[in-house]
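Input: a single structure, listed below in structure tokens.
Missing here: one protein chain of the complex. Every other protein chain is in place.
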Amino acid sequence: MQVSMTVNGRTRTADVEARTLLVHYLREQLNLTGTHVGCETSYCGACTVLVDGKATKSCTVLAVQAEGADVTTVEGLANGELHPVQEGFWERHGLQCGFCTPGMIMSAVALLNENDNPSEDEIRHGIEGNLCRCTGYHNIVRSIEYAAATMRGEDPPASQWKDES
Amino acid sequence: MTAGVIGKAIRRKEDPALIQGKGLYTDDMKMAGMLHAAFVRSPFGKARIVGIDASAAMAIEGVHAVYTADDVRDLGPLLAQVAIGALRPLLADGVVNHVGEAVAMVVASDRYIAQDGTKAVDVDYEPLEAVVDLEDAASDRVIANDSNESNVIHVWEVGDADAVAAARASEGAIEVSVKMINQRLIPTAIEPRSALADYNAGYGSVTLYSSSQIPHAVAGAIGKTFGLTSNNVRVIAPEVGGGFGAKLNYYAEEALVTFASRELGSPVKWTETRREASVATIHGRGWVGTATIIGTSDGKILAYELDALSDMGAYTQNFTVAIPLLGQYVAPGQYDIPIHWKIGCVVTNAPTTDAYRGAGRPEAIFYLERIIDAFARQIGMDPADVRKKNFFEEFPAATAAGMLMDSGDYRANLDKLLELADYQGLRQKQEEARKEGRNIGIGLSTYVEVCGFGPSALAEGGFSWAAYGLPAAFNGSGLVRVNPDGTATVMIGTGPSGQGHETTWAQIVSDALGISVDNVQVRHGDTRDSPMGIGTFGSRSLAVDGSATAQAAEKVRTKAARVAAHMLEASPDDIEFADGGAHVAGSPDKTVTWAEIAEVSYQPHRLPEGMEGGMEANAVFSPANATWPFGSHLAVVEVDDTTGDVVLMDYFAMDDCGNVINPMIVDGQVHGGLAQGISQALFEHAIFDEDGNLLTGSLLDYPIPTAGDLPSFQLDRTTTPTDVNPMGVKGIGEAGTIGSAQTVVNAVIDAVAHMGVTHIDMPLRPKRVWQAIHRNGG
Partner (left out) sequence: MFPRQFEYVAPASLDEALSALASTPGAKVMSGGQSLIPMMKLRLFSPGTVIDIGRIDGLADIVEKDDHISIGALVRHNQTASDPTVAAHAKALSQAAGWTGDHQVRNRGTTCGAMAHADVAADQPAAAIALGATMMARSSSGQREIAASDFFVDALTSALSEDEILVELRVPKASNGSRSAYDKLGRRGGHTDYAVAGIAAWVNVGDDGSVTDARIGVTGVGTRPTLAEAAAASLIGTDGGEESIRAAAGLVTDGITVIEDLYGSVEYKTHLAQVFTERALQQALAG
């Protein structure tokens, strides 16, 4: 079947099988390998992308369902410079192995688009659909707090680390 | 020296690629003509394979091949370092011994068709009786794997049974004994395993991309399996999406895609699905045992005893049988007490167990610290005071497990934790809450960890990769090269999966050479380029490979000082390195940049007479001993006695990993370790039915924690350097996990002890907590 959608601002058209999952279309056919696959039960969220602005698990959407949609993947986030959420993850050590990170970042972007000043509790529940096995989430929460502050035009909360030399 | 590089929270060099989705993991790799493999796996805990009919699969358009045991038998079984007990055949040969065992491999033009192919392979099984319960298996009522004579394939034992008997018989001895389960876990790195092999018969060599913590060891093993010399095997572990010990194995799938690539003349890739990961990748933990403390009413511990069984699963893999031994090393924890510790290694019809974050040490510390808590409760003494009363106070400390612990200051560490958490204040709050009918609990644990393996001589005792055809001891190595433009490239043989080696190693080299961290690139994970390394596991990389790198940097520095002295017409002894170059001590204007030093170094005619050109050095480091990080943790929980629901309210960790290179990265390691230990306490459990079916084979049923399940953690450190390596570092990868599960359990028991509960087996799911309370009429 032919499917056509906008991915990171470009119109992409391709032939796919009906059963092709959106994540496989992005990864295999468009070579956008930043979107990852960590499970098949719609739990881990590593495959999260924005579909028409909403955080979506691209492993639980058929590519053909995304016909006509506007899809943003982690590769389409930075606009010449890093997105504040990407910057937050870098500044506050919001990632270790990096595998869950693209999906986590996309969820955080969606969260902050809906709520520009989330509490810690709102952040934690807002990213419940994304599993991370490395960070214990502590620094992911700090990263999102950093991004939220900078997106509001405020100074980010102070870093937790002091030099130990 | 470049001021402040060591000990500084420098943001990671790894991150720009990863946060932009540009990091490349194995499944992201594509090769021309690449085929995809998928596996037919056993649906039975134990069964005879009566026949395999692959004709329908072969008839599917796009299926290239179906392989079974007949095709790969001559490659031998999967190699293992500690080869006690039956080894795993690459594909099941006549019998399957656990659910998920690979029976056939389908290779197809894409992964959807490969999956279609697996469903079309008709395997005729005759189910046999399986055994999964540890104690049942230990009785040998049913032999799990008929290649073994008994399910108990080994017993580890240490300590002094007579001393325990004497303590038991002594006057006034109080004995507390609890049988406890340390449940089987599924490691669950978010990146499933993946392997891509390209066997080029023309070159007579193979390139294997693999999501592995041990690229050099896998290269050795592939060479041994396929009869290739090590210089014809190149293993690349690109970005690795979490390992936690589960990628510290040579796996059958790595051999099988290599085999298929050789047979078909095309690159072959396999990527695990999550459900597949739950049965094809190693599991961890899986102990049942009775822990006993014999002590006196004043809190003095006279003896500690553990009598336990450990679940090996159906086949012995890499370190399977040695995992309890790692636990044995830390059996007495921080305490100067006699012990008798015995653990049987039991084969069951379940996936193989092996190293999972902590690997034996979390289990050992769990039993010890749970039973000390029970003892404290029995004698009515504060659990912090009981611990303090039995600490080792002098170092190095010779333990009852026959170990020599390098350095420590346990009392100061625990005191600092209690201060951080405001322990007395918490106890008051607990009392006030109790009056309101709220069940607040405070749990404590201390721990020691043994890591940083290891001394070369341990190779005599099996600490090497000799079985993988790689007869190197657990050394570390580092190669530091200053390039002609004055930047540095560091090549290491570690296999990181998120630990931040590129940043930490850059800090080490920057500190030594004065080249900015930005101008130091660290390369790892490609066996063709990197010096011999044995991988990243057991919290060893910094202490061993990091030390080697520091030594290599020191060699470069020494040579560079001579070059700079030659250029500046000064004595090498007066050369100092800082801010991207070298200068003469006391004369900051007499400076050469690293680019200038490098230029001269790569134009040997400009070097001092007799000096070799270039600017690089390699070092191999073998430490004098393992390192012994330690720490103490405190958890605060609230238990809803109506539902049994547990909320972890606060968590405090006071770890001591010696000197710290990057506190941000160290904290991150602790956070992640805590999450995994806490998750063992509260959430995770690989549950099998009696036929060996895994009931928790997806993330739906195997709940690893979400952000909403955990609090923010409160960390601090004490710093007690070691003298077994030049940087005084110990290791931090596993500390959080080793310290945490029992801390949470102790807190929950503390919350519900007033209702008569003395123990609840992990995970402390609401149903178990409620049942424990309810059983006592609470």
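Here the chain labels run A and B in written order, and each chain numbers its own residues starting at 1.
Everything below uses one rule, namely that a residue touches a chain if its C-beta (ideal position, glycine included) is under 8 Å from a C-beta of that chain, and two chains touch if they have at least 3 such contacts.
In this text the structure is predicted, and so the values were computed from the model without any measurement.
Of the candidate positions B:148, B:503 or B:706, contact with the unshown chain belongs to B:706.
Contact with the omitted chain, checked across A:33, A:48, A:73 or A:139, is made by A:48. Touching the missing chain, out of B:150, B:489, B:618 or B:771, is residue B:771. Not every partner is drawn; the one left out touches chain A at residues 1, 17-19, 21, 37, 40-42, 45, 48, 51, 54-57, 59-62, 64-65, 67, 107, 110-111, 126-129. Although one chain is not displayed, its contacts with chain B can still be listed: residues 111-112, 115-116, 119, 273-275, 642-647, 682-683, 687, 695-696, 698, 701, 703, 705-706, 708-709, 765-767, 770-771, 774.
By definition in this document, only the chains that are shown with their structure count from here on.
The touching residues of chain A, when paired with chain B in their complex, are 17, 19-20, 27, 31-41, 43-44, 46, 73-75, 77-78, 82, 86, 89-91, 93, 95-102, 105, 120, 123-125, 127-141, 159-165. Contacts from chain B toward chain A in the complex involve residues 4-9, 11-12, 14-25, 27-28, 30, 112, 188-192, 239-244, 271, 273-275, 497-500, 660, 663-665, 667-668, 671-676, 698-700, 704-708, 710, 712-713, 717, 719, 736.
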